[in-house]
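Pasting in a structure now, in structure tokens, and then I'll have a few things to ask.
Removed from the display is one protein chain of the complex; every other protein chain stays in position.
Up next, subunit A:
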Amino acid sequence: MDETSGIHRRGVLKGMAGLAATSAVGAFPMPAIAQNAPIKVGIIAPRAGTAAYIGANGLRAVEWTIEKINAAGGIAGRKVELVVEEETNAKETLERARRLVLQEKVDCIQGGYSTGVTLPMAPTLEDMQVLTIFWDGTTQDGVKETMPSPKYVFKSTDNECEAVMASLIALKHLKGQFKRIAAISPDYTYGRNVWTAFKALNKKFGIDAEVVSEQWSSFSQLDFTANVAALKAAKPDLIYCVLGNADLPIFMRAATSAGLTDTARMVLVQAGHQHGQLKKPFTPVGTLLCYNTMYFARPNPSPAQKEFVEYYMDKYKDYPHWESDRAFFAMNVYKAGVEKAMAAKGGSWPKPEEIAQAMEGIKVESFGGPAGMRKDHIAEEMFYGGFATHDNPYDVCTLKDTYSYDASVLQKPPGADFWGWLETANFPV
């Protein structure tokens, strides 16, 4: 049973039907321009499988966000309603997105976790002229942007940002401490790309580390004893780990109990995905943890993050992660875009293309700090990482010192080639 959505398709349909019926008999005439009708936002998020934990973070955050927005009068005076659809595979999710547009007539679509889904979905939504803001999905084929100049589709930060951050922190703070490196990752393009990026950055900064093992696990792999044995046999000083779903805590548990973490420093590129499951007994002090765009225990958080984290931990007995930030960011970018476009039109309701234009270059305050949407429709947010400490009141690790990076440092500029940019960029190491 899922408690994440309080608003259901059936409920919205019944409400619409009731409204239409009362209008038909003349009891409550429908306004000529539906400026007082609620804004309908379609949400697409995974609710099953290993990504369900991530989807739940986003859904809970977007519900909290619209509650706050509606309590403050809505977006430009209109309340916001959510219509939630599940993200599964690309084909099914695209059908659900079409339904949101054609049947539910949503004003905007937000969500999307997997690039495998958003990559094929984005061109269709662009053709349908649907304002779309992805939480986490991109339109990158590997590291190549496939939609450089969209008009209606807005994408998240590049997938590689947190991996570049992991590499930069490792290079800055662990240089000289590792000579034998190994990787473990699910066997997909992202995992292979970020591992290649780490090796390229090592080379760029003059670190001659030997690659002693590369472990490519299958998706949803739930037993890592053999991988741990293979890694132990290779005797690495540093393990670059790109696991990020339920597989990450399982791997760390197996690695710790087999003594692998006693001899190798762990770099957990996607620690933020499962940080609530990375319990202290199997996440040693000194493990490099990357939290993506939100770190729940950030020192001096924004008032919004502080309030949300308290709400989340109290209600769900868990620690919110970056997908909460992405959902909050997407809704606030949309709100700011609508209000900016409306102000430019002297108070009349803007068209989708006018809202989209207003969102280009817009700045908002997200949970993770100052954030914005680039002119090429790619988000820029803050990223957080650092080394694990057990010195806190939680059952999970926090960061000894919090290192933060703006996405403008971690992400290739508009139109740039990722590999070329890695070679020429001036990184703060």
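Here are some notes:
Just so we're on the same page, a contact is a pair of C-beta atoms (placed from the backbone, for glycine too) under 8 Å apart; a residue touches a chain by one contact, two chains touch by 3 or more; residues count from 1.
Everything below uses one rule, namely that contacts and distances are computed from a predicted model.
Considering only "Branched-chain amino acid ABC transporter permease", "CheY chemotaxis protein or a CheY-like REC (Receiver) domain", "Outer membrane protein beta-barrel domain-containing protein" or "Cation acetate symporter", the record for the omitted chain gives "Branched-chain amino acid ABC transporter permease", by its UniProt protein name. Only one residue in the set A:230, A:313, A:362 or A:409 touches the chain that does not appear here, and it is A:230.
Touching the chain that is not shown, out of A:73, A:148 or A:259: A:259 (per the contact rule at the top). Where subunit A meets the missing chain, the touching residues are 1-2, 47-50, 52-53, 56, 187, 213-218, 220-223, 225-230, 232-233, 245-246, 249-250, 253-254, 256-259, 262, 277, 279, 281-282.
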